[in-house]
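Sharing a structure, written as structure tokens. Questions coming.
All protein chains of the complex are present and in place, except for one that has been dropped.
Moving on, here comes subunit A:
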Amino acid sequence: MAANFWTSSHCKELLDAEKVGIVHPLDKEHGLTQEDVKIIKIHMSNYIRTLSQSVKVRQRVVATAITYFRRVYTRKGFTEYDPQLVAPTCLYLASKAEESTVQAKLVIFYMKRYTKHRYEIKDMLEMEMKLLEALDYYLVIYHPYHPLIQLLQDANLAELKVTAWSLVNDTYRTDLILTYAPYMIALACIYFACIVMEKDAHTWFEELRVDMNEIKNISMEIVDYYDNYRSIPEEKINSALNKLPQRF
């Protein structure tokens, strides 16, 4: 069963961490910094989550949508494809790909409620095609949630579930899903949860014989998010977004 992820397109599409953070040349021209890009991604990931709560989809659809969003912007600039349209379109596409289709007009309905943007269904459907191309039609995404549950069971650490699950949710506010195997992300979240909850799972980790450096790198990313981006001042978000071409 483990052979699964390792032969998937998701695995083949994994990127090196340094490559993911790079600012697209077109965005650079508009004065966007690496920091701006990071903030826009976090902001839009949160936006996808908010939208998803209104249109009521499964956790997994949200996670897939955010992954699509982040993957698209490793290839396209924010100045090229407006994130305000890409975010809801990712949610729409993910709902179809995960077999729990949401109607296009419903997504647009809530999009109009939450933002001032005046995109219509037609715009979203056009963007859907562009996203499919940008994603190279690779749509199957693996997530850390399922390995998390199974690993916790194996480690006999069920009491960490709530904490570790929240941590996994927060990894979607980073590009981790584009750079590490979901199974490693799950392990890092368990590792992190052990520290937070003061549980000793050293022997269990040792027996796994996984690359602890990788686990630490993932944990560092999560720490960086909590330290620096958990609540971003609105001015910062606006200043980043204002560098994008104003479409409306």
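The criterion applied here is as follows: contacts are C-beta pairs under 8 Å (C-beta built on N, C-alpha and C of every residue); 3 or more make two chains touch, one makes a residue touch a chain; residues count from 1.
As a working rule, contacts and distances are computed from a predicted model.
Peer 1: What protein name does the UniProt record of the undisplayed chain give, "Protein kinase domain-containing protein", "Queuine tRNA-ribosyltransferase catalytic subunit 1", "DNA primase large subunit" or "General transcription and DNA repair factor IIH subunit TFB4"?
Peer 2: The chain we cannot see is recorded in UniProt as "Protein kinase domain-containing protein".
Peer 1: So which of A:His24, A:His43 or A:Lys76 would be touching the chain we can't see?
Peer 2: Residue touching the chain left out of view: A:His43.
Peer 1: Which candidate, A:Ile22, A:Leu125 or A:Val223, sits in contact with the chain we can't see?
Peer 2: A:Leu125
Peer 1: Out of A:Leu32, A:Met111, A:Leu160 or A:Met184, which residue would touch the omitted chain in the full complex?
Peer 2: Final answer for the missing-chain contact: A:Met184.
Peer 1: Which parts of subunit A face the unshown chain closely enough to count as touching?
Peer 2: Touch with the absent chain occurs at residues 1-9, 11-16, 43, 46-47, 49-50, 55-60, 92, 95-97, 99-106, 109, 114, 121, 124-125, 128-129, 132-133, 136-140, 142-147, 149-151, 154, 162, 165-167, 169-170, 181-184, 208-211, 214, 230-232, 234, 237.
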